[in-house]
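For reference, the structure discussed in these notes is given below.
The complex appears here without one of its protein chains, the remainder shown in place.
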Amino acid sequence: MSLLVYALASREVGPLRLRGVRAERLETVRIGSIDAIVGTMTTPPRPTARVLRQYDHVIRALWARRGAVLPARFTSVMRNRSELELTLRVRQSTFRRQLALVRHRAQMTVRLVPGSGIRDPGSAGSPYGRSRGTRYLMHRAGVARLDHISDVGVLRAAVKRWIRAERADVRAGVATIYHLVPRTSVPRYQEAVGRAAAAAQLRVQVSGPWPAYAFAEAW
Amino acid sequence: MPRRRPPRRSIAERVLETNDGTLLDVVDNALAKGVVLSGDLTLALAHVDLVYVRLSLLLCAADRVLPGPGGTRRRRRR
Partner (left out) sequence: MKKRKSPKAARATPKRRRTHVVAKAGGLTVSEVRELRALRRQLERAGGGSSSPLRWDADPDEVRRSVARLVLTLVEFIRRLLERQAIRRMESGTLSPHQTEDVGRALMQLEATVREIALTFGVPPEELNLDLGPAGKLM
């Protein structure tokens, strides 16, 4: 028997009446101010489309009941309760901080195929001269923010006031930006990004609100 | 006339499928995001599994975990 961890959540009173992807009753494992929401099963489920949708559904149901939820990557399997408790205890201050970041906030995902393609971010300029280390670091910070893709800046500017945190990556020719915004701002965010995309004739796909998957950082 | 199979869903439909978000997002969120609590590693040679490693990862920013001048605490916005 092993434990499938669905998410970490801020501790709250009251019983959890939820079922998991195998219709198993979900339980709460408490460490300090953090709850781990788990399901017991013999073998972990395979990541088919159907199971992943169910997983998302379970996370959302939890999200509807708790102010702060950090989804776990699929599949996060703990051999037993002690292993889970040890993991939580060792990393609890990190988890507490992450839970505080995502409390009452939602993730919006914006996918963009840059109109002019994805340019090479280039280098930090001349390798000589003073402060080249500083320039390199600043250049890398810009690359991480996708500064080299101008369409991203356009969208970001339109929703800046609601951004509480941002993550970004580029894969397979698609730039993805994740924004953590107050849950109550979601409709205004959607409207603003839609207007900005239309005005700049950008091809975007916006989805959300999601639980804060991209802000429940792996490391 | 031979009986036709029902047409396969178009690419667009498969990409846009879903009631609550695209499948792409569900896959991205669940498989490439989220807290990583542990990982397993198998080391093999010539397809012969020899070593199994269970990883309980602890990766923390040093300034948050090691003693030293603390980080700044910012006022929390909604």
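Should a chain be cited, it is by its letter among A and B, assigned in written order, with residues numbered from 1 in that chain.
Note that a contact is a pair of C-beta atoms (placed from the backbone, for glycine too) under 8 Å apart; a residue touches a chain by one contact, two chains touch by 3 or more.
Treat the numbers as computed from the prediction; the structure is a model and nothing was measured.
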item: Visible chains that the absent chain touches, using the contact criterion stated earlier; value: A, B
item: Options A:S93, A:T134 or A:T184, residue touching the unrepresented chain; value: A:T134
item: Sites on chain A contacted by the missing partner chain, in the whole complex; value: 43-47, 73-76, 111-113, 124, 127, 131-138, 140-141, 144, 171-174, 190, 193-195, 197-198, 203-209, 218-219
item: Chain B residues that touch the omitted chain in the full complex; value: 7-8, 10-13, 15-16, 19-24, 27-28, 30-34, 36, 39-47, 52, 59, 61-63, 69, 71-72
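Keep this in mind: only the chains that are shown with their structure count from here on.
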item: Centre-to-centre distance between chain B and chain A (centres being mean Cα positions), rounded to whole Å; value: 10
item: Chain B contact footprint on chain A (complex, rising order); value: 5, 7-8, 47, 49, 52-53, 55-57, 60, 70-74, 76-79, 83-84, 86-87, 90-91, 93-95, 97-98, 100, 104, 109, 111, 164, 176, 182, 205, 207-208, 210, 213-214, 216-219
item: Sites on chain B touched by chain A in the complex; value: 18, 20-38, 54, 56-60, 64-65, 76-78
